[in-house]
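Every protein chain but one is kept in place in this view of the complex.
When the chains are written out, they are named A and B in that same order, and each has its own residue count from 1.
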Amino acid sequence: MGREYETVIGLEVHVELATATKIFCACSTKFGGEPNTHTCPVCTGMPGSLPVLNKQVVEYACAVGLAAGCHINQVCKFDRKNYFYPDNPQNYQISQLYVPICQDGRIEIETSEGKKYVRIHEIHMEEDAGKLIHDEYDDHSYVDFNRSGVPLIEIVSEPDMRSAEEVIAYLEQLRMIAQYIGASDCKLQEGSMRADVNLSVREKGSTEFGTRTEMKNLNSFKAIARAIEGERSRQIDLIEAGKPVIQETRRWDDTKEYSYPMRSKEDAKDYRYFPDPDLPPVCIDDEWLEEIRNSIPELRPAKMERYIKEFGLPEYDAGILTGTKKLADIFEETVSLGANPKKASNWLMVETLRLLKENSEEPEDIRFSPQHLADLIELAGSGAVNSTVAKEVFEKMYASDIDPKAYVEEHGLKTVNDAGALEAVVDKVIENNPKVVEEFRGGKEKVLGFLVGQVMKEMKGKADPKSAGEMLKSKLS
Amino acid sequence: MAEKITDETVEYVGILAKLSLNEEEKKQAAADMQKMLDHIDKLNELDTSGVEPMSHILKVNNVFREDVVTNGDAREDMLANAPENIEGQYGVPKTVE
Partner (left out) sequence: MADITKMTALQIASGIHAGELSVKEVLDAFYASADEKEPKVNAFITLSKEEAYAQAENVQADIDKGIIASPLAGVPVAVKDNISTKGIRTTCASKILYNYVPVFDAFVTERLKNAGMIITGKTNMDEFAMGSTTETSFFGPTDNPNAPGHVPGGSSGGSCAAVAAFEAPLALGSDTGGSIRQPAAYCGVTGLKPTYGAVSRYGLIAYGSSLDQIGPVAKDVKDCAALLEIIAGKDVQDSTSVQPEETDYLTAAGMPVKGLRVGIPKEYLREGLQPEIRDAVLKAAEVLAAAGADVSEFSLGMLDYAIPAYYVIASAEASSNLERFDGVKYGYRASDVNGLHDMYKKTRSEGFGAEVKRRIMLGSFVLSSGYYDAYYLKALRTKALIKKAFDEAFEHFDVILSPAAPTTAPVLGGSLADPIKMYLSDIYTVSLNLAGLPGITVPCGTDREGLPVGIQMVGDCFTEKTLIKAAYAYEQAAKEA
């Protein structure tokens, strides 16, 4: 009691790579599909089948490693990890143990406590398993090998993290790197990024490590945070009661907010790793390494800084725009086509993100072209359309990338800037609404909005509300 | 001197290899393994210090495939030999955890 404990956390993160084919065969990695329709003798472990490595996997793994500051092992090999399970068609997984592709990197994270580095122990390539589905009411389980052989990279960190906040900051950096490189979309909920948390506790000030446990089944940042809190408490309780912390793997149940051990007596956990004789070594020469290095796009921190300096955007805006590479790319291209950066920023930050949320879509799903956005910004900026019309047109653009200039022409949506026509309507509205006019003259400024609304109605929305308001004000004063 | 093969060793190896042996078979297996290991012991006469373990004979590396889908739906074929085919999935007894 009264002792202070420090939580020590390391992460093993599996990232599903966004390649078209699996790591060792030319089956599609496309999600969905009826069970076992994306399979072949290789990924179903048929006798006599042999693996052939997908080059793109090497390039993605290497790029992620470089972006994470890793040393690249320019000669690396594959090893077999042997264990029996139905979702593992060969009952061995092809992975890398002895010479992984990347080692010794680091990721900078920023939390409320400031900046720090989380070191990366290694990154290696491996194949994913299939899906084993259990039926509650049946004494059977079912195996679907569609996901078997999907390429993964596993990113193993050193136990450098000390809180859920740091863990989440680290994961967000990893996700950003993988997304920016195009290696993966890293969605926890969809399983394209999976985090296993290794956690132990020790008294603050101690340099020895306590016994750690591994936690799996963490499908959201919130679940990760809760699991960390829960496991920390559980371990501290044990220690305070004088009981040992058992090294084991635990499954987190987020609905019940507790974990339970995933112990299997049937598994000796002796994987008998040995170099896979079916796969020759991978040699990345200096030339290829340079090519991969050059293919890494400007990453988020550098991009944010540039947006602030070059476009004079506030940090907040820069942060939102660089949230995903797709959004950033659209922004940059729109600006390169002549749009005002602040305006482009607003359209993306406000209207675009709103519509994405409403439609449960991601920036990758954005359909409108930067050219069209630039055109719309021009139309609105020049006063050719008013803000209401601009928003309408934008929604059409969002839905099906219509050409805003053409659309405005076709539907005659241009703001009528003819002062004479406006005046006529303003006079009409004043005449038809004596009571409201009196209220306005009486001091009730708010009712101006109603009158402006009437003008807009008369003009079928094609007036500039600002001008209408000003004209009304001057006429009524 | 070669490793001594005990009952525990045979038990352990059986778990790794998913083989269940009866008492008779375990005794035989222990004796066989002991004989084989004694024979393999010969390798300890050889000085291999400084020699790299050779896992690949040929100086071949970088055998790659382009990231292009060329396989289609082969479900029927893949399940043709399945001892239990349940609606396009392989059926297995439940894991008794």
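Operating definition for what follows: a residue touches a chain if its C-beta (ideal position, glycine included) is under 8 Å from a C-beta of that chain, and two chains touch if they have at least 3 such contacts.
Everything quoted here is computed from the prediction, not taken from an experiment.
*Asks:* With the full complex in mind, choose from A:P261, A:P277 or A:G381 the residue touching the hidden chain.
*Replies:* Once the missing chain is taken into account, the touching residue is A:P277.
*Asks:* Since one chain has been left out of the picture, which residues of chain B touch it in the full complex?
*Replies:* 3, 9-10, 12-14, 16-21, 29, 32-33, 35-37, 39-46, 48, 51-58, 60, 63, 65, 74, 77-78, 80-84, 90, 92-96
*Asks:* When the complex is taken as a whole, what residues of chain A touch the one chain not shown?
*Replies:* 41, 44-53, 80, 82, 84, 86, 89-92, 141, 143, 266, 270, 272-274, 277-280
To be clear about the criterion, only the chains that are shown with their structure count from here on.
*Asks:* Please work out the Cα centroid separation of chain A and chain B, and write it as a whole number of Å.
*Replies:* 39
*Asks:* In the complex, go through chain A and note every residue touching chain B.
*Replies:* 19-21, 25-28, 34-41, 44, 46, 52-56, 58, 75, 77, 82, 84, 86, 132-134, 138-145, 264, 266-268, 270, 272, 274-275, 277, 279-283
*Asks:* Which of the residues in chain B end up touching chain A in this complex?
*Replies:* Residues of chain B touching chain A: 12, 15-16, 18, 55-56, 58, 60-71, 73-75, 78-79, 84, 86-95, 97.
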